[in-house]
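Each remark here refers to the structure printed beneath this line.
Removed: one protein chain of the complex. Kept in place: all other protein chains.
Moving on, here comes subunit A:
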Amino acid sequence: MRPDLNEVLRRRAAGTGNMVLVLHEVAHALDRLARTGETHVIDLSSLPMTPVELQQLIASLGAGEVRAAIEAEGRSEVTETGFSGVWLVTHRDTDDMLRGRYIEITPLPEILRSQDADIRAAAARLARKLDQISDLEEAS
């Protein structure tokens, strides 16, 4: 007898049970962050979860005060959840394909910070720009 596709899909939709486990992991990591400052990252793409479970997980975490969009070789979104210190980070490539989805337990996701090397390069770039402006002013 052939398996019924609808039954298969219903069984799959029932879920893997990983949603609650991830929430527990987030809770433990958040506790550690509060007590010791230790940060943690959970790679959601490495965990089998149904689309329904993923939606439930995101809904359970809720939305917080910060939502940031980053354009760096494709769009990335960083959202603070309803629990301070718990962030949802999504990376897409230049074709808008999903490349990774993470929960970061940290005061500030690393991708949001200006990076040291970029800051150094920016300082040099701004200095060059000021030189050019000075040169133009002198010439005029």
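Everything that follows uses one rule, which is that a residue touches a chain if its C-beta (ideal position, glycine included) is under 8 Å from a C-beta of that chain, and two chains touch if they have at least 3 such contacts; residues count from 1.
Everything below uses one rule, namely that contacts and distances are computed from a predicted model.
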Choices "histidine kinase", "ABC-2 type transport system ATP-binding protein", "ABC-type dipeptide transporter" or "hydrogenase (acceptor)" - which one is the UniProt name of the chain not shown | "hydrogenase (acceptor)"
Residue-wise, where is subunit A in contact with the chain that is not depicted?
-> 1-5, 8-9, 41-43, 45-46, 70, 72-74, 76, 91, 93-95, 97, 99-100, 102, 110-111, 115-118, 121
